[in-house]
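The complex is shown incomplete by one protein chain, all other protein chains being positioned as in the whole.
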Amino acid sequence: MLVVMNHDATREQIARVVELIEEMGYQARPMPGAQRTSVGLVGNDGRVDGSRLEALDGVADVIHVSKPYKQVSREWRPENTLVTIAPGVVFGGAQIPIIAGPCSVESAEQIVLAAQQVREAGGAALRGGAYKPRSSPYSFQGLGPKGLELLALARSETGLPIVTEALDDEGAHLVAEVADCIQIGARNMQNYSLLRTVGRIGKPVLLKRGMSATITDLLMSAEYILAEGNSQVILCERGIRSFDPSTRNLFDLTAIPLVQKLSHLPMVADPSHGTGLRDKVLPMGRAAIAAGADGLLVEMHPNPERALSDGGQSLHPEQFVRLVREARAIAEAIGRSITPAPSPAREGSPPARPGRQ
Amino acid sequence: MLVVMNHDATREQIARVVELIEEMGYQARPMPGAQRTSVGLVGNDGRVDGSRLEALDGVADVIHVSKPYKQVSREWRPENTLVTIAPGVVFGGAQIPIIAGPCSVESAEQIVLAAQQVREAGGAALRGGAYKPRSSPYSFQGLGPKGLELLALARSETGLPIVTEALDDEGAHLVAEVADCIQIGARNMQNYSLLRTVGRIGKPVLLKRGMSATITDLLMSAEYILAEGNSQVILCERGIRSFDPSTRNLFDLTAIPLVQKLSHLPMVADPSHGTGLRDKVLPMGRAAIAAGADGLLVEMHPNPERALSDGGQSLHPEQFVRLVREARAIAEAIGRSITPAPSPAREGSPPARPGRQ
Amino acid sequence: MLVVMNHDATREQIARVVELIEEMGYQARPMPGAQRTSVGLVGNDGRVDGSRLEALDGVADVIHVSKPYKQVSREWRPENTLVTIAPGVVFGGAQIPIIAGPCSVESAEQIVLAAQQVREAGGAALRGGAYKPRSSPYSFQGLGPKGLELLALARSETGLPIVTEALDDEGAHLVAEVADCIQIGARNMQNYSLLRTVGRIGKPVLLKRGMSATITDLLMSAEYILAEGNSQVILCERGIRSFDPSTRNLFDLTAIPLVQKLSHLPMVADPSHGTGLRDKVLPMGRAAIAAGADGLLVEMHPNPERALSDGGQSLHPEQFVRLVREARAIAEAIGRSITPAPSPAREGSPPARPGRQ
Partner (left out) sequence: MLVVMNHDATREQIARVVELIEEMGYQARPMPGAQRTSVGLVGNDGRVDGSRLEALDGVADVIHVSKPYKQVSREWRPENTLVTIAPGVVFGGAQIPIIAGPCSVESAEQIVLAAQQVREAGGAALRGGAYKPRSSPYSFQGLGPKGLELLALARSETGLPIVTEALDDEGAHLVAEVADCIQIGARNMQNYSLLRTVGRIGKPVLLKRGMSATITDLLMSAEYILAEGNSQVILCERGIRSFDPSTRNLFDLTAIPLVQKLSHLPMVADPSHGTGLRDKVLPMGRAAIAAGADGLLVEMHPNPERALSDGGQSLHPEQFVRLVREARAIAEAIGRSITPAPSPAREGSPPARPGRQ
């Protein structure tokens, strides 16, 4: 950490900074410059709270040299973390799983058909919301517990593991009973109470980047989960806010190699929310794989025209078939491959999911 | 709602749009243009979910003409809503209350002293966090229930009503037992579960704008609270994300007259988070009043150098005195006034707060 | 300047950084930390180009501690620069001039009437475009040289000095023959060729902030003008790009005290472009004064419905009267005043403008 003093800071003000750094248990190293003095704080293990220093008179700026996160950092753990949500469905290795399905679970027919279509096309996991965060209180909010039951049904029919969103502490426990991976949505990325809850539950978590979250913010939110002892965290780029209304969000694919350099956690991409436009999902899904994504999260609906939410960005089943085919070609061009669908559930027995917990 | 068709949309595609609009219970009005056909949806009461229409083939865009919110709209209720958090402390009228206090409650001495300083300077309510949303899991997270007790103590000593933040459903109930107004922070602006909870509790709510929330998003979040039957909602501008690192956030003062035109709810401003810089709080607090703010929310600490959080943006007590004085001059210049501090608690009896429930 | 090394930077990589800093003629001060080593560059006079250091192996980041600008800095010149565009019309002092007029010069009747209305209401200078930068090549582009003639006519009729925009080098010389202050628009803020030209011409310049310019970018662009020997520069906040379509731009009023702290140059505000909405010009003009603006730039049209450009954000004359009245009240509340209109031109003689060159 570097404390930059004002041009006209007095000797006493500089001395006070040095004193406070030492009170905090670190070493201070003053560095007089041509224009101004800076004071280095040496020994920061990533946990120093700079706001006390910012409050001192004569301080112009506090510059963070160390990263504020720790357990999520690749400096803390150099090798990739592999997150396994079901046997053979692993994020962070050479294989790239594709998670697909409708925005919302609407009925048994819909979700089972969707799961079959995902599976046949080559998807490795099923997504679908039982609890939906909607910007309007008057929009469809999901089927709730009934939706979770239908997801379990779809899994038993197809063997696909389930990724579904939790919106609050109570819901997180309900979701954890069914899902193979608990999704935390963009709007809840800084809901620290919920992050701690899913950290304690211990199941794999898919954490989506908030609409105005920097890469550092995203990693700090993941740090909350790891700090509770759960390192099974998949990060997800899903588009951020920007000034151009041409797309619903601005899909920041550079976030993929950025996160992969800074952290050992896998990073996947959601081109459906990332663009908000059905006809952009295919090229941007390809681009995500080419940028090095460890997985894709895609909205597909058996009949988008009938979807209760997000119909405009959901792929038709045949478009999803094409996406998987093209993703496979790109993955091979960079020496990776697409994770095949897991073995179907055997008749008369529950689907084997020994890795689930 | 206007459904804009592609340049080369077929007659069948247009017919399908008309049909779906009628299925949804509204009237369709096709409007052939020089370049493309649009189809108007007539009869929208603000609750139409456009995503089904977006999903149709041949649709280029769905343009929302009606606002998606309803009960928060000034079209729904033309006169200002007055939100009373304590006798004489009313938001939305000609008088402008100033809420001030430290970022976090740290000790009995600190919060009582802060409350006395706020009161003496002319503040009308006390703020201070017992539960703090911090981006790092390793930063000070607030004193929790003990902090709430200390806030109650500060109120009994000074008569100032309390505004403090709740982070989750459980916390909201604890906060509601003590606070005169429950604050929902920027990171939780779209935590719909929490919004519903405070809607049901029924106490006044101060809802802060999220870091990447549009004005529409903010009003939609307020709609969640009103939809539960609680119209005692104060909105708050506190800075949004922007590309310039010169300030912590970009303080969007135009949001004040915008919200006041669109909604009947009071809109206050937080120049401390809005700028993140102590020496900008004074000019931007003045500017907020000049723009028409219905209140100010300001961080002040008896000793900012010793603050456990946000020290760098907290005013010194004497700076707060000056802020109130200058705010008063601006308020008078535009025909308003600053709400005086409420009567102090009488000795030997609990402070009178009949308006609290 | 601080060169932050990677966690795993080798001793040789650090040595190379030290060596290059010394080659560049500065002192290097390595600072080993708990997580990584940083190397301070001491002696930076604000002209070090960090890109050579960024290019070295093992370098994670180059952090600029010194500001990249020089002559515009308040550290270079502590007292305010006063910019005089006509006798008695001075920017940067206690008096605050209001510049107003139509977006475009349209006819002799229109511009002379507008000038009379500005003058009567209490404006101190006339604005109006003879050259208009329009996003469409098919929109009205201004009257060109004829427009400049009409501005001169309006000045001779009212005595108001003229502020008008130049779009390119050739136009800058034409504008300079007539205008009292040459405006550089937001789109040309980084047109360095044009900045150098107006720097050499030597007349007062009003430089508008670009739509995505940081405060540092704005000051660097002003530095181009000062580097040519012209310190008569007025800076202008006019709104920046943001994600919320509620307003045309996001009016960043905090930029006013920020710039005034960093630089000795005056800083004015344009609430017309800053908001893009006529009914927001009044509150935001007041807010700009309260934030400390050294002037206002406002669009007013004798008949906005007939305006050839920007009619939707132009004030009606009677709204402008109210703006000046309210600005005056705010200015007085903070111990400043609004500059009165200059003395009218005497009949039979050209208007006296001895301060013009």
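Remarks
Read from first to last, the chains carry the letters A, B and C; within each, the first residue is number 1.
Definition applied: contacts are C-beta pairs under 8 Å (C-beta built on N, C-alpha and C of every residue); 3 or more make two chains touch, one makes a residue touch a chain.
Worth saying up front: this structure is predicted, and the values here are computed from it rather than measured.
Checked against the full complex, the candidates B:13, B:66, B:80 or B:216 give a single residue touching the omitted chain, namely B:66.
Contact with the undisplayed chain is limited, among A:195, A:287, A:308 or A:341, to A:287. Remark: the omitted chain is touched by one listed residue; of C:12, C:79 or C:305 this is C:305. Considering the full assembly, A:258 is the residue among A:24, A:174 or A:258 that touches the omitted chain. By the touch criterion stated above, the residues of subunit B touching the omitted chain are 2, 4, 7, 29, 31-36, 38, 40, 42-46, 61, 63, 65-67, 75, 241-243, 245. On the side of subunit A, the interface with the absent chain consists of residues 212, 214-216, 240, 242-247, 250-258, 261, 274-275, 279-280, 283-284, 286-292, 326, 329-330, 332-334, using the contact rule stated above. Subunit C residues in contact with the hidden partner, per the touch definition given at the top, are 20, 47, 49, 51-56, 59, 62, 68-70, 133-140, 167-171, 187-188, 190-194, 196, 210-212, 217, 220-221, 223-224, 227, 240-241, 278, 304-314.
As a working rule, only the chains that are shown with their structure count from here on.
Subunit C has its Cα centroid 41 Å from the Cα centroid of subunit A.
Residues of subunit A found to touch two or more other chains are 46, 241.
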